[in-house]
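If you scroll down you'll find the structure; I have some questions about it.
A single protein chain has been removed from this complex, and every other one stays in its place.
Now for subunit A:
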Amino acid sequence: MTDSKYFSTTKKGEIFEMKAELNSDKKEKKKEAVKKVIASMTVGKDVSALFPDVVNCMQTDNLELKKLVYLYLMNYAKSQPDMAIMAVNTFVKDCEDSNPLIRALAVRTMGCIRVDKITEYLCEPLRKCLKDEDPYVRKTAAVCVAKLHDINAQLVEDQGFLDLLKDLLSDSNPMVVANAVAAISEIMESSPTAAQVLELNTSTTNKLLTALNECTEWGQVFILDAISNSTPKEEREAQSICERVTPRLAHANAAVVLSAVRVVMKLMEMLEQTGDYYTTLLKKLSPPLVTLLSAEPEIQYVALRNINLIVQKRPEILKNEMKVFFVKYNDPIYVKLEKLDIMIRLTNPGNIAQVLAELKEYATEVDVDFVRKSVRAIGRCAIKVEQAAERCVSTLLDLIQTKVNYVVQEAIVVIKDIFRKYPNKYESIIATLCENLDTLDEPEARASMIWIIGEYAERIDNADELLESFLEGFQDENPQVQLQLLTAIVKLFLKRPTDTQELVQQVLSLATQDSDNPDLRDRGYIYWRLLSTDPAAAKEVVLAEKPLISEETDLIEPTLLDELICHIASLASVYHKPPSAFVEGKSGLRRVLPPRSQSGNVDEANVTAEVPQQQQPTVIPGADSLIGDLLDMDLGGPSMQQMYPPSVPTSQTPIQSSVAMDLLGEGLDSLLGPSTLGGDVLGGLGDIFGMPQSQSYVPPQEVWLPANKGKGLEIMGTFARKQNQIFMEITFTNKAMQNMGDFAIQFNKNSFGLMPAQPLHIRTPLPPNQSGSTSLPLSTNGPVQKMDPLTSLQVAVKNNIDVFYLSCLVPLHVMFVEDGEMDKRVFLATWKDIPSQNEVQFTINNVQHNGDTVSQKLRNNNIFTIAKRNVEGQDMLYQSLKLTNGIWVLAELKIQPGNPNFTLSLKGRAMDVYSGIHGAYETVLHN
């Protein structure tokens, strides 16, 4: 007889029938009826209407029936909170039953009923159960505290349950200890106040380590994870914990092993990195990690994702275990891909031959994704191990000969990277590549091929024909290919100007006139202007030497890596993302590795030697970021300035350059994702060509937050006044190795009440080695606090990694408002009205302009010349300005012909601002 019969009733009036049976006098019939109800519930029918009838069956001696009724309650109590209260009495009674199984069942179930009214009644029974004589009840009650905390944290904390729970850590029974630890970890994660009460100290850690030897495998995981959350005070303690945890590495349960690995990996940071014990630990970690690869595929996957982190953090552990990561034919695809990734990380000159042979084998498999990744891996090997580059290239050539379409395309993409890493070494193969031109149909492969042709145009006799052939379908190409084609043809033209003029004109006109893509158009215009004004400069820009690409790819940024090491075995370690990235409303603290052991100089040397190496920005660019590189190099290059009118002294500083940066920055943006066509881009373009003179001076962007203080985030910025508003021009550069996002900005109180008028808008994610710029409009309605110096502004910038604080000076002239022009008579009256002790004189040296230019320049910055007099050959300019906070300042500027030193007298009621205003004059007149 099986239970399946309970599913078989499908009659109408079923509910009614069940109701009758539930109220039957016969025990057996009652039980059958409850089973039918549960069966209906299981297949998703709504049987909540039977609530009172089922609850009536609760008072029974039959354990099986009781369990079923409890199950029903858990499912429907929330929908029937008022009736659920009927059950309370039985619960309370059951909590005092003579059978511990029933006591535990009652307290366990009650905790699962998330109805406030019931929760109130839970407190007393729970308190008793926490002190029950039977460990089975106590261990259940321990978990129940966590349940209750989840429903009503305040109640748990007020009722002193935290202390009771803490007492259970000293319980004589290891299972009770384990569950108490689990509950505590859970509570600590959600409540910082509780975390203070519950924090583990050395003596509790010791108790836990003792319980570790006696509790179940799951209990061991709870304890290990709890231990990994706390940090011992000193090296000796760390070592002693390691000693007691390492035996767990021999446990048959993979979860126990990985949690033990987490503890050891974290505490190793505190050990002397040259000590014997450290070396022993390194040796002990390798075998269990390898054994995990014989576990079930899902566990293998988790293990591999974690090994990927471990290999990056401590490469020495698995450096000799390359072979265990060789892919087996019947591995699931997710295991194959992860193994491949780790193989590349472990590749070194010693094992490259074997690795290559394997990769070549994989490249002939059937699974397209795996094959592609294998081909790509060959390229990564070439870039990583220079000695093997030649072999890699010839392997890739072999693969190209297979003529398997996606293999060829993938090979061409990676060969482009190899060319970048080893310029002028393997160009002999270009001919072979060109043979496959027609078969390329993927944008990335086409773009890569075009890049190769452009880059080596001088060695490819028919480069012009080849590029021309692409040009025919220009309009239908992917933007990535279009941009690359544009650049390649310009390169070709610069290398062989005589016979390619027509071609370049054709592409420029296609790009600028026939394209809707602003990025393409902008780049077309830039090239066009460059080529028409100064071909030599164009050459310097377009054919500039490219920075070498470095070997390691997609390394995890070091701070994130450290955080992830503290989360080994968890979801975060599988996603390679901090928990905050996918757990909603997590208030818990970020976990960080303990500070490194500082004993021994060798150690310190190691640390410093390691850091710069790890922080290298490292990406093998895809075709898109190659374009990025190219353009990045353009910025600040000396050749840019030819475009600007002579009034701009250096190419790096003036506003125009930052506009250009915007323009190019946005250009990159669109390569990476759907293009964000802001007015900014077009406006910027207008600026380049129109050169409006009426704009207020914008100081060059300066570094506000260097990347080493910003965990890879570099912030540059300046302030500008445009359209009667103050803007913070800010550029974020991601010098870390992971995407950044979630940018936000906040200002501290400041002298002028500056605050952002709208949220910070930066395109996200910001990929490594890319910049994002924005103009943030500011309002002056914020809280005011006088700062010293007056123009100082403290800013907090947040991203997905951390919050950073920086301080900068706001150039005062951006605070000058547009309606600062005083009526002549008012000016005269005011001037007289202000006592003469308020007048202060400054000298402005070395100004190379005459009176008119000066007026114009000042006017552009909202310093208005109200009157001009000529006294004894000297020009006297009378000026007024008004600050955003309504402070008026009057000025008299004395200019002697032939003397570059001007005299400035300021008069106003708030003398605090004088020095700032003098500074503003200096800045404006010298720029």
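The rule we apply is simple: contacts are C-beta pairs under 8 Å (C-beta built on N, C-alpha and C of every residue); 3 or more make two chains touch, one makes a residue touch a chain; residues count from 1.
Keep in mind that, in the parts below, contacts and distances are computed from a predicted model.
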item: Record-based protein name (UniProt) of the chain missing from this complex, from "Trafficking protein particle complex subunit BET3", "MKS transition zone complex subunit 1", "Ribosomal RNA-processing protein 43" or "MHD domain-containing protein"; value: "MHD domain-containing protein"
item: Touch criterion as defined above, residue of A:Phe91, A:Phe161 or A:Phe222 at the omitted chain; value: A:Phe222
item: Touch with the omitted chain, as defined above, among A:Leu258, A:Val542, A:Ile801 or A:Leu906; value: A:Leu258
item: Touching the absent chain when the full complex is considered, from A:Met18, A:Ala33, A:Val55 or A:Leu68; value: A:Leu68
item: Touch with the omitted chain, as defined above, among A:Leu548, A:Leu571, A:Ala744 or A:Ala829; value: A:Leu571
item: Per the touch definition above, residue among A:Gln80, A:Thr291 or A:Asn860 touching the missing chain; value: A:Thr291
item: For subunit A, residues in touch with the removed chain; value: 2-4, 6-7, 31, 35, 38-39, 42, 44, 61-64, 67-68, 71, 74-75, 99-102, 104-105, 108, 111-112, 114, 134-136, 139-140, 143, 146-147, 150, 173-176, 179, 182, 185-186, 189, 213-218, 221-222, 225, 244, 246-248, 250-255, 257-259, 287-288, 290-291, 294, 296-299, 301-303, 323-324, 326, 328-330, 332-334, 354, 357-358, 361, 364-369, 567, 569-575, 579, 582-584, 586
